[in-house]
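What follows is a short report on a single structure.
Every protein chain of the complex appears in place save one, which is left out.
Each chain carries a letter (A and B) given by its place in the written order, and its residues are counted from 1.
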Amino acid sequence: MPSVGAHISLNGVTKIFEGHRNHPAIHALGPISLEVERGEFFSVVGPSGCGKSTLLDVLSGLGKASAGTIEIDGTPVTGSVPDGVGAVFQQDASFLWLNVWDNVAFGLRRLGMDGAEIERRVGNALAFMGLSGFAKAFPAQLSGGMRQRVCIARTLVLEPRVLLLDEPFGALDQQTRLLMGDELLRLWRETRATVILITHALDEAAMLSDRVGVMSARPGCFIDILTTSWPRTRDSRIVAEAHFGSITSRLWSKLREESLRAISNS
Amino acid sequence: MIPPSEMLVALWQIIESGKFKQDILFSTYNIVAASILAIVLGFLFGAALHAWPRARRVVSPLLAAYYAVPTFVFYPLLIVAFGTGRTALIVMGTIFGVVAMMVNTMLGLDRVPLAVSKTGAIMRLGPMRRLFLVRLPAAAPHLVTGIKLAVAYGVIGIIAGEFILATAGVGKRVSFAYDNFDNKTMYGMLLLLLIGVMFINGLLTIWEKRLHRRFGQR
Partner (left out) sequence: MKSSKLDQVLLVVAISAAWQLLYLAAGPNVISSPADSLTRAAELLRTRSFWDNAANTGAAFGMASVLSIAGGTLVGLWLGLRQFAGDVADPILGALYSLPKITLYPIILLIFGLGISAKVAFGAIHGFFPIAIFTMNAARNVSPVYFRTARIMRLSPVATVATVLAPAALPEIFAGIRIGLALTLLGTLIGELFASTSGLGFALIRATDIHAVPDITAITFLIFVFAASVNALLHAIELQVSHNA
């Protein structure tokens, strides 16, 4: 599945939600400035309400930044979704009215792709995500973890340059999460896409990423960016290494104060 | 009251002789027309209100109270406007059922998970394609409930209208038979009506249940 990750560039990005009659304006995010390298795996951790999801909204074009610029491979993102962006969310977004095959084929069909090519891509994606035996099943018949795999497969077939993940494993149990983390790394290596992962789980961020950005309480800004220096071939077994412990402890030391601040703000 | 066996005989005679075929077709046409109008208009208005929250807020007390008031009292006004033909009946059936479809459309669109509509947006589908390819199917269980209600209200509005004042139709035949003490015809037609209603309702309920199962609900 050849695709090349995009370079993402954020400059002074801010998001302010307009106030009206009953509530004041909310300065939710920023200013954020960040350069994400091609094919990098970048995670964002931060306390609740710091604006992590808002960051993804603005980055993907689902929402519009109030100030600052965002560029994906040099092309500005201005409130509409650019080509080559894929997203997986925490809540189940599988289309309940379609079976697994049709779910995964959905995006390709909308693009008017040739039938044989669709067959090939969907078949590969299902095999890659371990869903081949479930092609005819409906999402409601599957477990939460399987449904997330369907959502990931659906994004995969479109060969995105940028993969945005908003706490995709938040609703799953710990063991499933670790295994899904391995799958995600496998996916990342295959597609060579640039991945931005939002998570509240420090161990997840520490294990999966090349770099981890720690966000402050609202309005979210980066107070630290750690480089993990993991090899590209990593998997979940690195949690046993001492380096992993030092990364997570450093993340928590930065995050703890922000989390306390977030709680007292709410 | 006549025994059920005689009712069945009367029903059989009616079907066999085909002497009320015109009335049956009249009522069926009216019910189908009113149902389709209620469903289509209800969906369009519901989707429009869903997209325009300010208007929805203003109108919501009206919608909430709609089935609390005897909407059927509009029928005399409709007769005055359109005469006693099929137009008044179809309009009655439509306005009776349209709000049920509107409310269920709005409810269904409300319940579309945010992640699902965001997925449609991420795939760069325009607003119309998002509505018809993603949000409408995601709202399907509620929409089918709305359809079921729109049809049920259509039947009530039209048959009741035919009972009260009409030129033709199953309701008119029942009313006529009652006035002329023709109990056999009356019960035969009532039984026909009952069976017809149960059949339609049964089909729609099967559809509803199947959809709920596919969505993993209940």
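Worth a mention:
In the analysis below, contacts are C-beta pairs under 8 Å (C-beta built on N, C-alpha and C of every residue); 3 or more make two chains touch, one makes a residue touch a chain.
Keep in mind that what you see is a predicted model, and the values were worked out from it rather than measured.
Shown chains touched by the missing chain in the whole complex: B.
Within the complete assembly, B:R56 is the residue of B:R56, B:R129 or B:K184 that touches the hidden chain. For the options B:L11, B:I39, B:I79 or B:A150, the residue in contact with the chain missing from this view is B:I79.
Touching the chain that is not shown, out of B:L8, B:L25, B:A51 or B:A65: B:A65 (per the contact rule at the top). Residues of subunit B that touch the chain left out of view are 1, 53, 56-62, 65, 67-77, 79-81, 148, 152, 155-156, 159-160, 163-165, 171, 174-175, 178, 183, 186, 190, 193-194, 197-198, 201.
By definition in this document, only the chains that are shown with their structure count from here on.
Between subunit A and subunit B the centroid-to-centroid distance comes to 45 Å (mean Cα coordinates, whole Å). Subunit A makes touch with subunit B in their complex at residues 60, 62, 80-81, 83, 85-87, 89-93, 95-98, 106-107, 110, 138-141, 151, 154, 158.
Every residue of subunit B that touches subunit A in the complex is listed here, in rising order: 113-116, 118-119, 121-125, 129, 133-134, 137-138, 140, 213-216.
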